[in-house]
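Report on one structure; see the data block that follows.
Excluded from the complex is one protein chain; the other protein chains are retained at their positions.
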Amino acid sequence: MSQINAYRRKFMATLGGVAVGGLASSVILRTVQAGDVPAKPADQPVSNQVRWGMLIDVNRLTDGGASMVEACKREHGWGNDPKARPEQQAQWMRTVKVTDKLTKYSFTLPVMCQHCEEPPCVDVCPTGASMKRADGIVQVNKHICIGCRYCMMACPYKARSFVHESLTDQRPHSPRGIGTVESCNLCVHRVDQGQLPACVEAAPNAVIFGDLNDPNSRISQAMKALGGSQIRADLSLNTGVRYLGL
Amino acid sequence: MSSKTMVYSELHASKVYYFILGICLALVVLGAFSFFHLEHEGHYVTGMNNQVVWGLPHVFAIFLIVAASGALNIASIGTVFRKGLYQPMGGLSALLAIALLLGGLAILVLDLGHADRLIIAMTYYNFKSIFAWNIILYNGFLALCILYIWTMQDRKMKVLYPYAGFFAFSWRLILTLGTGSIFGFLVSRAYYNSAMIAPLFIALSFALGLAVFIILLFFVYRLDKRELGDLVLNRLRYLLAIFVAAAMFLELARHLTALYIAQRHGVEQFILLEGGIYTLLFWIGQVLVGGLIPLSLIFCRALKNNHWSLLLASALVIVGGFAQLYVIIVGGQVYPLELFPNAEVQSSFFDGEIHAYAPSVWEWMLGLGGIGLALTIYFFGMVALRFLPRSLADTEVEAS
Partner (left out) sequence: MPLLSHIKSLLGLVLLATLLVGCDAGVPEPNLAPAKAKAAQCVEPTADMRKNHMVYLDVHRDKTVIEGIRTNKHSLNECINCHVVPTREDGSAVHYTDEKKDHFCASCHTYVGVKLDCFQCHADRPQIVENINYQHKLSSNTYHLSAQSVQPDMNDLLWLSQSQTQGATQ
């Protein structure tokens, strides 16, 4: 990005190096006891005490996030719409290569729904299908989605896709279908059962998932020590997906 | 209605009338066919995609909705501003407003991914959404127009006539503001996020609604061999000029303000200079055909009182307005979203690329179907009820 950012990156890397010793050990201690995603009893509703978030260290993604995308594809079964043209095919998550115009410095990062605290897609949806769960996960309630695509117009991250054709044999835990809008839902079906999102499991060395509201969670501590920038921070959406090394 | 002498009658259903109605119905059938095809196959048969999510059907729909609000102008000027000349045409203008709105809404609804869930759109409301507000505004507009027509047609309801007129007038302004705000509130899209969009839509609605009104008025009077004098036509002519000029002015202001905002330079440069078809549509379609030529036609002294020049001007305004909406709606989406300022981005999801959009035949059919529906309702309405003043000859109009 800008020169300042490039400088900050280096600085962060150094800082990270210093912080590792102390941080990592305490982190490991804590996690062994609790886990990043404590299992919720199945019959309990999600609570607004937690806010799920993700911290992606771009410099540690050796493949720029391609394996995360693959994992997402497999988990949710997208990337299999033979009739649609490439520009019509759904992509819940993709890797974006960014090259600074001036410095030519370039890096690759995965981009998906950023799970904003103030999601524009939720504000614009006429039926309320585009929704934010109590725990901060932004998703489409496809049962009342009428397929107007206004949320896709509103999303600054191009995180949403519209299903352009009929599908069969979807993943049972991730229903998707013709004429509705879909996007990353942080793997709600997994998180609700105390599992990590599929993409996080695929990049264990570069991504932390956890509760942003809990100051003692691993993700909160890492962000406190290292920061966590947002894409398009200028929009003040307070995203739940944060990056290191932008 | 102030005039005692003004007599209204139904349109005579001649052979030509049935021929026109037949053409309109054929368009409706085309639209319906397209809808069933989309519903069955999915939107992959269209040119729309995950980058350009709103395409030609939305241009048609928003054109009709915006024109609907403008078409009611004639009635408003007659009722709210008490201009006697316009009053006899009030009913016609309200009928046209209803017809255009229904045509536009039909397109919008039939293009939904789940048109079968219309009942959900009517029962689940997210009051933060401009779109949801628009659903209410559209329904209210229809109800008010019907009430308005009722107060004109039924002597017993006449006491309500000025109130209905006033409400319809204010409602209509809000409605167009709402339609404009559908785009104006999209913070993420550099081309839309502007306070100028809503006023621009209002000016545009005046111009488009009036242009459609003039053309249809003229042809219906021809069709039925009724008299339509210069007095009325010249008033409409200058009104049209004012509206077209206002729309052009607001568009100019919008682009000028955008040029002061660094974030918008990219998209402005794209639309104004480098956008290929969109640049062409902007300069040739919107500015020249939709603005400068009609204005010259209207103000050219040699063409004063020339009906055909007025008709041509109206037709060009319609073409230009359509081009303008196409540039706004499609052109605004074709330009990529900016994820990282001052950086180039590249991905499998077409980040950072100018997106491609070419409407398919199905989208054209759906759009034309909406126009067919609007015209069907309009022509049918005129035969069913007494909307048409028997004569709008200069002598008649002056007397009233």
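Each chain carries a letter (A and B) given by its place in the written order, and its residues are counted from 1.
We adopt the following convention: a residue touches a chain if its C-beta (ideal position, glycine included) is under 8 Å from a C-beta of that chain, and two chains touch if they have at least 3 such contacts.
As the structure is a prediction and not an experimental result, all values here were calculated from the model.
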Option from A:195, A:213 or A:229 whose C-beta touches the chain left out: A:195
Option touching the unshown chain, where A:35, A:79 or A:227 are the choices: A:35
For chain A, the residues touching the chain missing from this view: 9, 13, 16, 19-20, 23-24, 27-28, 31, 35-37, 39-40, 42-46, 57-62, 64, 71, 74, 105-108, 131, 133-135, 139, 141-143, 166-173, 175-180, 188-190, 192-196, 198, 200-202, 204-208, 218, 222, 245
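Keep in mind that, in the parts below, only the chains that are shown with their structure count from here on.
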Centroid distance [mean C-alpha coordinates] between chain B and chain A, Å: 40
Chain A-facing residues of chain B, complex: 41-44, 48-51, 53-54, 112-115, 117-118, 120-121, 124-126, 128-132, 134-135, 182, 185-189, 333, 337-340, 342-351, 355-356
Touching residues on chain A, where the partner in the complex is chain B: 1-2, 81, 83-85, 87-91, 94-102, 111, 120, 122-129, 144-150, 152-158, 160-166, 178-181, 231-232, 235, 246
